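One structure is given below, encoded as structure tokens.
All protein chains of the complex are present and in place, except for one that has been dropped.
Note that the chains are named A, B and C in the order they appear, and that numbering of residues resets to 1 at the start of each chain.
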Amino acid sequence: MDLYEFQGKELFRRHGIPVSEGRLAMNPAQAREAAQQLGCPVVVKAQVLTGGRGKAGGIKVADSPADADARARDILGMDIGGHVVHKVWIERASEIAREYYLSLTFDRGAKKPLFMFTRQGGIDIEEVAASSPEALVRFHVDPLEGYHPWQGRRLVYAAGVEDPGEQKQIASIAGKLFDVFLACEAMLCEINPLIVTPQGEVRALDSKFTVDDNALFRHADLAEMRDLEAGDPLERLAREKGVTYVKLDGEVGVLGNGAGLTMSTVDVVTFVGGRPANFCDLGGGGDAQGVVDALSVITRDPQVRSIFFNIFGGITRGDEVARGILQALSQMSIEDPIVVRLDGTNAEEGRRLLQDAAPPNLHVEATMLDGARRAVELAA
Amino acid sequence: MDLYEFQGKELFRRHGIPVSEGRLAMNPAQAREAAQQLGCPVVVKAQVLTGGRGKAGGIKVADSPADADARARDILGMDIGGHVVHKVWIERASEIAREYYLSLTFDRGAKKPLFMFTRQGGIDIEEVAASSPEALVRFHVDPLEGYHPWQGRRLVYAAGVEDPGEQKQIASIAGKLFDVFLACEAMLCEINPLIVTPQGEVRALDSKFTVDDNALFRHADLAEMRDLEAGDPLERLAREKGVTYVKLDGEVGVLGNGAGLTMSTVDVVTFVGGRPANFCDLGGGGDAQGVVDALSVITRDPQVRSIFFNIFGGITRGDEVARGILQALSQMSIEDPIVVRLDGTNAEEGRRLLQDAAPPNLHVEATMLDGARRAVELAA
Amino acid sequence: MAILVDTDTRLVVQGLTGSEGKFHGLRNRAYGTQLVAGVTPGKGGQDVEGVPVFDTVVAAVTETGANTSMIFVPAPFAADAIYEALDAGIAIVICITEGVPAHEMLRIHAYLRTRDATMIGPNCPGVLSPEKANVGIIPAEIFREGSVGLVSRSGTLTYQIGHELTQLGLGNSTIVGIGGDPVVGASFVEVLARFEADPQTEHVVMVGEIGGDEEEKAASFIESEMSKPVVAYIAGFTAPPGKTMGHAGAIISGSAGTAQAKKDALEERGVRVGTTPTEAAELVAALARA
Partner (left out) sequence: MAILVDTDTRLVVQGLTGSEGKFHGLRNRAYGTQLVAGVTPGKGGQDVEGVPVFDTVVAAVTETGANTSMIFVPAPFAADAIYEALDAGIAIVICITEGVPAHEMLRIHAYLRTRDATMIGPNCPGVLSPEKANVGIIPAEIFREGSVGLVSRSGTLTYQIGHELTQLGLGNSTIVGIGGDPVVGASFVEVLARFEADPQTEHVVMVGEIGGDEEEKAASFIESEMSKPVVAYIAGFTAPPGKTMGHAGAIISGSAGTAQAKKDALEERGVRVGTTPTEAAELVAALARA
């Protein structure tokens, strides 16, 4: 789960990482009040769970409370990469002498947390990694041994931070970043930029914070941070129904069981010349109601022209899936053609159920490849 | 540093280990008031940093506040193994169905924390270890990997606890004991007895708690728990002066530099037929003032009849030690004979200083063995 | 022969008294797996259709000689169950449970480095050696015995490819679902090494997906250490960057971890990569005929 900048900064603050004082505003009036309380100039920052908001005009400086009101009015409601801005974060504007970059990520390759630090902050870290890899210091922490203060020092000295005051502050922030990463079971904690003020104070000016969904059961405070309003409305609907759904940009609705098979189905649809409308995974169980729920999500996408059901039964039973399809067809008016391919546990029974009912817009195919081809034809 | 029962229980309570409610009392009136607040019957327990207080009569049940007053009057001021009782702990009396034993110790042999658990609690654990070793479950926890809940379960099942309610409570207490052990950097956390009430509730009825002196610099709350009034008055005085002093029961005062050499000197004094009056370690540095301080402690013991200075200079310089001895002799009236053996750094100069001053009760010997013999003769 | 599970497997199921543990444990027994014990704290002394239940894994090992554990306990308790199994001396730990926190798995992975044990999963379908033993939830009826080793990060995709192989007349030595979580116990490399050493296995199919770099590591391993031919299939070629595709934990950052990057790494080292499950199966069939 990704957190908003203001949420990540709140977690930083709780663990002793210096951040600027700020207020959340849901409307221009709140933005004006926040600016009044904080003292101008302030920065008005769109809160969206995607990158590139600066380039999109989602970050503005305001010199007065009235100005903050106006800037919030500009930003609220903006669409930034498909994310509509519902909240802005107002914080006291910072004077910036230097911009660094510090992050801690869950490195699944090395199977260890990975620190990355560079004095070339403020820009996209992939650019730094590509253009001047020697300037990007990388350092792994062993999960059992944990963090030790020398590791923070190693980062700052290896990156060539020369001011002793900065050295101490950054090494200390690295330790606190490890604390918050561990305490929140984060997959990513990124500070870009980590600024140095003209007075020599080091502070986190932004936050990218991702926590492990699997760990939320023991972090009630983090689980509450989930913004149920955020993201694509269909993806939201799917989540409410317990279905994994990712909106794509084509015409063939794809529904499979298991992430791997579904991903593979999306690939195959593409390879035979189609454009998948979505990735929709029924998951491991997949009973009739799950099928109904998934179909109700997929069919709400007006781009969808055909639907391909690719089911390989393991725990999921083919007859249950067939019943779900028939039930959905009887409850909803689905006009798009549905191609079904069933294999595995109870597949024969499922196929028979479908053939017996024989709804007009239902097509049964024997293989995954044939099913994909047929669905693509029908969407054309 | 050893903690009192009430201090250990307070740490238990903070970490979620169930204990009985109680109050500390410094005088009979406070004991009466505590009994009134808690409701009778209560138990009045001597707070001393030594074992055997039960047999010594330091634990009494009181049926009324007046009775608590009387019992406190009996117990306060008692001498239990050389420790005078200055405080009593008043707690609500517990009904006891069963008594178990649970401890976590710093096992320096295995270099891991060691859990010990047995259903044969309430008695001396050495007895259980000797008479029915199979009943004492031992289990090490790896310092890097830390504690996992299955380890607590292993303890209770291996020890044969049969009641599911007890199993759960004890396994949970084991986890909390590990937490408090780690959080306080303890060397020992012992609960004996860990009682089960007739209602099936498991609770710590006593506490033995030792923390690492070396770790106190980062545990201000624990450092404050040190009772400056406790223990032998000479040992207390020595601690105030920064000298390591242990009172023994003989006539030859022993002063060395370094724990190993001092221990060895105590041994040699014994082997040549003497009885050491103390162990006194000047420590690594050992300047003139340190020598004066150590002598002032040793000579306050009325049993002392002679004093043996055994110094092997490394960082400690022989001339400094000699100056300290001469300074002490000029400041204090020391009538006991002092035997000095000096070797190592600047020993020759030290010996010359002593010979030049030649105080009447000072005897310089060339070897440790000769020095010990002379000191023992002079104490006879 | 086969790898990981076979007729010598003596299985203990941690969580045998739960509904899923019971269902699949007994199903594995019906297939022929030697199910010797269950473990559920507090239920020691009971039995599940004749299978004795113990309070601790160590008791199950001592009493029944269990050497392999299958874990079906709920996610919040799964890590503890894994540690318990490893400490009891279990050699093969297969964790089916989904939703184990990633940080727990980091620590377990570091812990495993110091032990002489293999862990499969979590969030995996288990291990099946056709005609010998099934430990997990893989529908055994799809597969037949043969010489193709199959290792996969995905459950249903494994069934798909196994099914395609069966259609082409090929069978499997062992099917290993290593799980799709960001950090799992045994990686492709560990399983490939076992297939290389297994006399029954003649060819290997590796089924990967986007995210991480285990396929790339496998590519290097195959080139330098394997004599047996390996065919690969990677899912997620058309996944948009930055999107998480379900619980497979496929978080892509930049170009690393993409299906194309994995395919390139494999092909550079001489491993044939099928673009669809069908094509992958056909590549194996061609090798088997050659």
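As a convention for this text, a contact is a pair of C-beta atoms (placed from the backbone, for glycine too) under 8 Å apart; a residue touches a chain by one contact, two chains touch by 3 or more.
All of these numbers come straight from a predicted model, not from anything done at the bench.
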item: Given B:7, B:167, B:306 or B:345, the one touching the chain that is not displayed; value: B:345
item: Contact partner of the left-out chain, one of A:79, A:127, A:145 or A:229; value: A:145
item: Contact residue for the chain not shown (choose from B:33, B:212, B:301 or B:349); value: B:212
item: Residue touching the undisplayed chain, where the options are B:192, B:262 or B:299; value: B:262
item: Contact footprint on chain B, counting only the chain that is left out; value: 106, 108-109, 111-113, 126, 129, 142-144, 182, 185, 187, 212, 214-215, 217-218, 244, 246, 248, 256-264, 266-268, 270-271, 276, 279, 281, 283-284, 312-316, 343-345, 367-369
item: Residues from chain A at the interface with the omitted partner, ascending; value: 145, 148-150, 153-154, 157-158, 164, 167-168
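Operating definition for what follows: only the chains that are shown with their structure count from here on.
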item: Pair of chains whose C-beta contact count is the highest in the structure; value: A-C
item: Rounded Å distance, chain B centre to chain C centre (Cα mean); value: 55
item: Gap in Å, rounded to a whole number, between the CA centres of chain C and chain A; value: 28
item: Multi-chain contact sites of chain B, meaning residues that touch two or more partners; value: 145
item: In chain C, residues with contacts to at least two other chains; value: 107, 111
